[in-house]
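The complex appears here minus one protein chain, its other protein chains still in place.
Let's turn to chain A:
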Amino acid sequence: MSGQVEAPALREAAGRPRRAVRFSRRQLEPYALLAPAAIFMTLFFAWPAVQTLLIAFQKANGSWTLDNFGAMARDTDFRLALRNTLLVLVLIIPIETTIALLMAVLAQSRLFGRDVMLYIWSIPLAVSDLAAGLVWFSIFTSHGYLNSVLQDLHLIAHPVGFLDYNNLGGLVTAIVLAEVWRSMSLVMVIIMSGIQAIPPELDEAAESLGAGAWQRFWKVTLPLLKPTLQVALILRTTTAFQVFGVVLALAGSALPVLAVKSESWVTEYRNYQLAATYAILILVLSSLSTVGYLLFLRTPREVFQR
């Protein structure tokens, strides 16, 4: 009796290792291919990220503390830096998302000269925030283009100090314009890829039912773009919390922001603890915004069923 039961089990047992070896070889291949990148990212991405967290909770001698957060809160420019970062972000994101939506829709319609237009609209994708800041500096600096034009039109008698220390409105306007100019191309490309993924039948069906272009955009395209907009908003908000080069080029130290504070604590004072604390604050803020986008831009099923 036992022999009869054992026979298939034995056969199976004898067959298993061989098959396992043959399968595992093929199954291991993707992991072997991914291993170098994974090891690299663990060493230079995951580990430093954890390390930043540790440094933020340590004194210079390595003992554990919460003092760094108090020190950050007492830092002279802390409140200003936090306010300015949020202010700039709250202006940049809606403005550039709106324009980018318009650009994506325009790029989708068959306009004459579309290829050249798309090339021009893509150029800022390869322009750094520092370069964008310097470009707009030529416009906003006191002897720059904007003052020249205003004075030629006799609207002002003397150059206005748009980028002066006490001119918050001028500084913020310049930074927001430069940042929108640079990054709306990126949002446009993300949205365009989302629009192309929408089946054209939906739009055609709405059109055959008599919906105008405006109605089709609000009722068909925009609801279906929600997941795409989510991706764009998460990416852009995370980068906007780190706004750096554009601020240095346009405002220098006249407009403190979180990333510049973090950098100056490293390069000027070699205070890695405070720099890491600022970095952790930026991480927390951008994570919160990501969670917010995931919660509030959830795509309900009904959108597809309606």
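FYI, contacts are C-beta pairs under 8 Å (C-beta built on N, C-alpha and C of every residue); 3 or more make two chains touch, one makes a residue touch a chain; residues count from 1.
Please note the rule applied: contacts and distances are computed from a predicted model.
Visitor: The complex lacks one chain in this depiction; which UniProt name from "Hydrogenase", "Citrate lyase subunit gamma (Acyl carrier protein)", "ATP-binding cassette domain-containing protein" or "Carbohydrate ABC transporter permease" does that chain carry?
Guide: Listed in its UniProt record, the absent chain's protein name reads "Carbohydrate ABC transporter permease".
Visitor: With respect to the chain omitted from the figure, which of A:A81, A:V172 or A:M192 is a touching residue?
Guide: Looking across A:A81, A:V172 or A:M192, the contact with the absent chain belongs to A:M192.
Visitor: Which one, A:A131, A:V160 or A:L297, makes contact with the chain that was left out?
Guide: Counting the whole complex, the residue in contact with the absent chain is A:A131.
Visitor: In the complete assembly, which of A:Y145, A:Y165 or A:W218 touches the absent chain?
Guide: If we include the chain that is not displayed, A:Y145 is the one touching it.
Visitor: Residues on chain A that touch the omitted chain in the whole complex?
Guide: Chain A touches the chain not shown through residues 27, 29-31, 33-34, 36-38, 40-41, 44-45, 48-49, 51-52, 55, 99, 102-103, 106, 109-112, 117-131, 134-139, 141, 143-145, 147-149, 151-152, 159, 181, 186, 189-190, 192-194, 196-197, 213, 227-228, 231, 234-235, 238, 241-242, 244-245, 248-249, 252, 259, 262-263, 266-267, 272, 275-276, 279-280, 282-283, 286, 290.
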